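Each remark here refers to the structure printed beneath this line.
All protein chains of the complex are present and in place, except for one that has been dropped.
The chains carry the letters A, B and C, assigned in the order they are written, with residues numbered from 1 in each.
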Amino acid sequence: MPSSASIAPAPASALSLAHRYQAVRQRTEALCRPLLPEDTVVQPMIDVSPPKWHLAHVTWFFETFLLKEYLPGYAVYHPDYAFLFNSYYNSLGSRVNRADRGTLSRPALADVYRYRAHVDEHMTQLLALADTLPAAFQELMELGLQHEQQHQELLATDIKYILSTSPLAPAYLPEPERSAQTPDAQAAPVAWLPVPGGISRIGYEGSGFCFDNEQAPHEVLTADFELQNRLVTNGEYLQFMEAGGYRDFRYWLGEGWDLVQTQQWEAPLYWMLHEGRWHRFTHHGLQPVNMAAPVTHISFYEADAYAHWAGARLPTEPEWEVAARYFGATPTGGTFLESNLLDPQPLPADADPGRCHQLLGDAWEWTYSAYHPYPGYVRAAGALGEYNGKFMINQLVLRGGSCATPVSHIRLTYRNFFHADKRWQFTGIRLVR
Amino acid sequence: MPSSASIAPAPASALSLAHRYQAVRQRTEALCRPLLPEDTVVQPMIDVSPPKWHLAHVTWFFETFLLKEYLPGYAVYHPDYAFLFNSYYNSLGSRVNRADRGTLSRPALADVYRYRAHVDEHMTQLLALADTLPAAFQELMELGLQHEQQHQELLATDIKYILSTSPLAPAYLPEPERSAQTPDAQAAPVAWLPVPGGISRIGYEGSGFCFDNEQAPHEVLTADFELQNRLVTNGEYLQFMEAGGYRDFRYWLGEGWDLVQTQQWEAPLYWMLHEGRWHRFTHHGLQPVNMAAPVTHISFYEADAYAHWAGARLPTEPEWEVAARYFGATPTGGTFLESNLLDPQPLPADADPGRCHQLLGDAWEWTYSAYHPYPGYVRAAGALGEYNGKFMINQLVLRGGSCATPVSHIRLTYRNFFHADKRWQFTGIRLVR
Amino acid sequence: MPSSASIAPAPASALSLAHRYQAVRQRTEALCRPLLPEDTVVQPMIDVSPPKWHLAHVTWFFETFLLKEYLPGYAVYHPDYAFLFNSYYNSLGSRVNRADRGTLSRPALADVYRYRAHVDEHMTQLLALADTLPAAFQELMELGLQHEQQHQELLATDIKYILSTSPLAPAYLPEPERSAQTPDAQAAPVAWLPVPGGISRIGYEGSGFCFDNEQAPHEVLTADFELQNRLVTNGEYLQFMEAGGYRDFRYWLGEGWDLVQTQQWEAPLYWMLHEGRWHRFTHHGLQPVNMAAPVTHISFYEADAYAHWAGARLPTEPEWEVAARYFGATPTGGTFLESNLLDPQPLPADADPGRCHQLLGDAWEWTYSAYHPYPGYVRAAGALGEYNGKFMINQLVLRGGSCATPVSHIRLTYRNFFHADKRWQFTGIRLVR
Partner (left out) sequence: MPSSASIAPAPASALSLAHRYQAVRQRTEALCRPLLPEDTVVQPMIDVSPPKWHLAHVTWFFETFLLKEYLPGYAVYHPDYAFLFNSYYNSLGSRVNRADRGTLSRPALADVYRYRAHVDEHMTQLLALADTLPAAFQELMELGLQHEQQHQELLATDIKYILSTSPLAPAYLPEPERSAQTPDAQAAPVAWLPVPGGISRIGYEGSGFCFDNEQAPHEVLTADFELQNRLVTNGEYLQFMEAGGYRDFRYWLGEGWDLVQTQQWEAPLYWMLHEGRWHRFTHHGLQPVNMAAPVTHISFYEADAYAHWAGARLPTEPEWEVAARYFGATPTGGTFLESNLLDPQPLPADADPGRCHQLLGDAWEWTYSAYHPYPGYVRAAGALGEYNGKFMINQLVLRGGSCATPVSHIRLTYRNFFHADKRWQFTGIRLVR
């Protein structure tokens, strides 16, 4: 959550906040519009939440942290919704077990939309008062919006997983995807870009929003290294597969090798052989793999094994941020949720060999750094102290955002985190050496 | 499945079969009409199947065993539906794991209704040819109808379970239930009715339909015993609870006592204390327990522990059938699915002390007999040999039908079976001594 | 546990009891003599108890039910032993979880022998007073002796399992077994022996000892049937294996078929192919399978599948006892623990075709009858009410005793019971049709 210091005063904030609120809320619903009610209820694995739950949870967040706090006389929409839609805040009482989110048919999807409308209506009232409210209100508004953007990315990836579990391989959208109509583009040729060592500063220092885990900017020391100019492609990853990468324990961390065997991994998630050719499940159903596009839907274990095989390694988190600053990474040219709201997928890097491609957007890049607190990190008091801090163990940092991340949500300093075995996000590989 | 011998030739069969087919199919849909699409998808425990799955599975049964066999040129509606909607027939190939039925959002509910309409249309064509078809066709039709009736009972109980998992305690139907409006009726006073011992014949011998597990009528020897004139009531069961029945291992079988502790059972399924009074979850939401009505939703372990506490015991299967024949049990006066399609619940026995009440209908009666083959039982060849025979281990026989059983589906000789720990069916207690 | 009525007054009982006590206790120790301390501690699966535990548990039984009750001033040997060595008596307080018996290295084996000596010494004192003690004392003595004999059989089978888990295939005894030295004997040719139907009496009626579960003799009705004249041999079972019996679901009950697949069963327990020939693990290590000897170490599921394949079936419990009485079965000629204390194994039936072989001894015969209470069965009050009664669910009756049963422990009416999946006892197949 944001520190007070990090939010700049913005004169037109009341107006712009109301506009942004509306835009964010509408985008969430746009993501869910192609779904059937049936699609919004199921939870095919514990990491995935039903879309109906996402729709309600982000709404509960505004209700709990904004309306209950700042709108005089506001009464909660339903007394049981806190139990149903609290994600993980111990401060806010007991809740449905995460694994049971897919067992609940009620409230109905229509009820959840009514809940959204109710909260939106009261948020509009509250936002009309925004100029009279303390700075803390604006910080919480910002957090609420960023929070809903995080869930937009989860909606995109959870919807993909949900549809993929059916042997019918249903398409979220009926139209063919772009890449299926054109021959595979060529990805930019590989180049290794040197990054000079020394002391650098990382972490957020601007006046805009950032999460609490990015704060406390501090100096890091990195040695000279070289960064690959783009993400590893599906075609390159296929070479690893064909070279027996999934059958040779020497490339793998021990816990990864156990998973390869018990889960019988032999390709990225969503890949399957169909009439002798590798396909992958997409929002448009089963499509041939685009060999020039970045490989995604791989675990940290697969990323690390690939790097081993390729004679390189994954970057550390400081290396990644130092390089991204060195190359002046910006969202321009990257693929984000807005690029193709209903069909997020990473695109091939264009052929310009002089640039460092895809640092922001396209695919989250696994780093070989644990998600631990930055020096000087302090958990906030109250429920929002649970937002990020309590997860700082046994996870790895990912950087750069993906094709399912809203472009306004990403930053150079953004720290995402997942357990090493997770594959359902758009996670990819950046090599260093 | 039925033996050839057991189906009498019926001249008007073609007509009546078509009528019956239509009636059974419509009733299934009537049961599902109050549901939202969301309700039809979830599987909150492994025993419960999503209603959408039931709707499709019974349709697949007609498609597989009737249309594919007897309608010239029939092509299956969808090549993947056999994988999705085969329940447990190894003869018919691989299938979705039972535990994963609730992870599938597709095909959509509307698609399943289209599947039903498609099959109904072709069944109508086929039934027009019925008089030209062999006897085996009519047997399979009968089996298909009986099969769908079995799933009507499961739909009633699965819907109840699905709705109960929500903390919102949603009502399937908004209207108040009958029993909630009137003071609790008095149940008939307890009486013990003597049944003389000797050699009797049990098992099905008529010319109508029966399942293969009821066949091979044979003689059994029973000693003199006494049967209680009605089912044990909620009020009586509450006395057991209040006497500490759930806290005293001496009443319990060992495996039952383990469940009492690990599952923290302290009342029948669906009971909860609400403002100091016992309520139970019903198709109308939470309602006060009717103390005169039969206790239901109890495991065999609870039935047996209650009998222990009450100084009596449960009947064996032969005792039950001998008594039911001795008292000339008929469906008249019993409560069945037709009694209250959208609100099945057992009703109090009326006060006539001279009769043996509720032998058919109201609640399935746990017997202390294992579900094993009758002497001379032979599994049929082919897929239908898997219908009943392969379950004849580790389950107990229940007799008499319940308030969720279609009245035309029950017989004196009907053998139902569940594992001893199951509670989500309308299962109750009949005492003998 | 025994009813008062079932123990005949025996004038010389004090003397004979002391002798029998000594003999039983010594035999238990003789069974354990070839073991190393290491062998007595481990628990390679939950059904198997460490031999050290058996040695102590049977001693605790005498201490708890005899010494504490009848020997004035007796103080327990160690206050923690009741916690450690109580098997399953809720009446007697908390205890080590069954699955954790193999995690305890202490008390040491030598301590357990000291415990045995201590209890034996006090039992000798108590037995000197036997003539002055009430009848209940003698009943409990009898029960304590029978109980220790039951554990002798478990020791024999548990030791076999423990040694078998080592890839070293260690021999309990170094000498070669008899059967390995001689060519396979011929088993008696198969014959089907008719047993006429009618009303018969089963259950224990004599004046000696029996367990409470055999009591309440009662009449049963059986139809005409034929019994096979001997147990199914290893050679016959191998034909089933070679005919694909473990690969064809049609022979199997559903839960059995699941086990075949998840456990990858393809032969009886202890069988393994060694240089192209089937061997089995024995108390002498790995030995070639004797094709004429009865097949053992099979689950109920395998017995039932074999019977299916062979076009026959397993007997019910009443059929078994009626047949055993009809053929006047006696222990003579059967193989029991005394036949070969340190190398129990069933032997081929001799060639006399006129007899019914192996009804008592050699192998426990799976019946297709659930282990339920006999009519009129009443659980005793107090801890001994837990001896048998609470297990009367989800298990099957086995009859006749095995090569690991003490001959003085078996009776025509003896009801043994195991879950359908258990394989580590000497369990075999008797066919009827």
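Please note the rule applied: a residue touches a chain if its C-beta (ideal position, glycine included) is under 8 Å from a C-beta of that chain, and two chains touch if they have at least 3 such contacts.
Model, not experiment: these values are computed from the prediction.
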item: Among the chains presented, those that the missing one touches; value: A, C
item: Listed residues C:Pro170, C:Pro217, C:Gly254 or C:Gly385, member touching the removed chain; value: C:Pro170
item: Given A:Pro79, A:Gly208 or A:Pro375, the one touching the chain that is not displayed; value: A:Pro375
item: Touching residue (missing chain; options C:His19, C:Lys68 or C:Arg106); value: C:Arg106
item: Chain not shown, touching residues in chain A; value: 88, 90-91, 199, 218-221, 223, 249-250, 252-257, 300-301, 368-370, 372-373, 375, 385-386, 390-394, 420
item: Touching residues on chain C - with respect to the absent chain; value: 36-44, 52, 78, 80, 83-84, 96, 100, 102-109, 162-163, 165-168, 170
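Everything below uses one rule, namely that only the chains that are shown with their structure count from here on.
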item: Separation of chain C from chain A in steps, with touching chains one step apart; value: 2
item: Remotest chain, chain B as reference, centres from CA atoms; value: A
item: Approximate Å spacing (C-alpha centroids) for the pair chain A, chain C; value: 61
item: Whole-Å separation of chain centres (CA-atom averages), chain B against chain C; value: 39
item: Residue numbers of chain A (touch at least two other chains); value: none
